[in-house]
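On to subunit A.
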Amino acid sequence: MALIQLDNVSKVFSSRKVDVEAVRGFSLSIRKGEVVTLVGASGCGKTTVLNMVAGFIAPTSGKVFLEGEPVSRVEPRCGMIFQSYALFPWLTVRENVEFGPKVNGISRKTRKDLARNYIEMVGLTGFADSYPGELSGGMRQRVALCRALANKPDILLCDEPFAALDAMTRQVMQQELLNIVSRSGQTVFFITHSIDEALILSDRVVVMSARPGQVKAVYDIDLSRPRKIDVQLTDEYLKIKRKIWDLVEEEVKASMNM
Partner candidate 1 sequence: MEDTDLTFWRAAVYGSLGLICFLGLWEISIRLHLVDPFFLPPPSQIITRAIRMTTGTDAVLLSDIRISASRVLTGFFLSVLAGVPFGLVMGVSSVVRATLNPIISIIRPLPALSWIPLSMLWLGIDEQQKYAIVFMGCFASILVYTTDATMRVDPVLRRAARNLGASDFQVLRYVILPGALPDLLSGLKVVLAIAWTCVISAEMVGANSGLGFRIWTAKEWSDTGQVLVGMISISVTVLILDIAFRGLERLLLPWQRKVSGT
Partner candidate 2 sequence: MKYILIVFVVVLTIGIAGCKDELSKHETASVHEVTAVGSQWYGHIPVWCGMEKKIFEKHGFHVKWHFIGKSMDRLNAISSGEAQFASIGEIAMLSAMAQGNKRFYWVGNQDIAPGFEGLVAAKGIASFEQLKGKKIGFPFGSSVDLTCRMLLKQNGLDPLKDVQLVNLEVGDVPAVFKAGNIAAALIWEPGFSQLKAVDGATVLGLDTDTDVYKKFGTMTGPDVLIIGKAWTDSDPERAANFMRAYFESLRWVKENTDDAVKMVAGNYILQDIELIQENMAKFIWHDIDAQKRVMSDTGIFGQADYVVRILHEDMGVIPKKPDFMQWVNMEILPFEN
């Protein structure tokens, strides 16, 4: 059984003046342990798809299933990593990481250990008592990653989490995410507009069309793991990158003509 199942999902945003169809007839299933990336031009409805999986917004038609049950409210089993980090600025790094366990009633001792482990895992031990405002962008996103993982989500939803980082930090973060995934077998649903990022991280890449967003193509990425940065120089990599690139370019052009 698929962990996540999107079944012919559509979303129309209605305002007083116009109706905007963001997503149309979107179907996709994600298996446990899989890393799936959704790529597409900006404004194609990627984030809308993710928000429906997380339960932040409800589909206009169609259904999202998590382990066979329809998602009807904000779903804590889908841990979200936001592009803007969304860390609580008044909490220290440790307190941020402990937030999920705390509201879920985990004992103080257990969540303390949990937080220590995750903070150590991303190498922020010395910053456990710092406030997010004192950290760099990359460090903040690592805290956000810890916070999401500490809640032991069934699936990690990533909304272009590394888009605001500089190129070097981004590469480091990608590697870190890969390490975690390969160690824990975490299921990940990842959104990006960077094809390189998608290819480095994914088992499957879903290319989305311009608005209204639909599934345009799905590619299985068979590049060997663990993937290092030099995988980008292989012919296999370049071949598939070219294919996806052409598709995305088409959609970008289409959206600009709209």
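Behind the choice of candidates: all candidates are chains of the complex that A comes from, given by their letters.
In the analysis below, a contact is a pair of C-beta atoms (placed from the backbone, for glycine too) under 8 Å apart; a residue touches a chain by one contact, two chains touch by 3 or more; residues count from 1.
Being a predicted model, the structure only gives us computed values, none of them experimental.
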{"item": "Candidate from this complex that touches subunit A, chosen among 1 or 2", "value": "1"}
{"item": "Sites on subunit A touched by candidate 1 in the complex", "value": "54, 56, 74-76, 78-80, 82, 84, 86, 88-91, 99-100, 103-104, 130-134, 147-148, 151"}
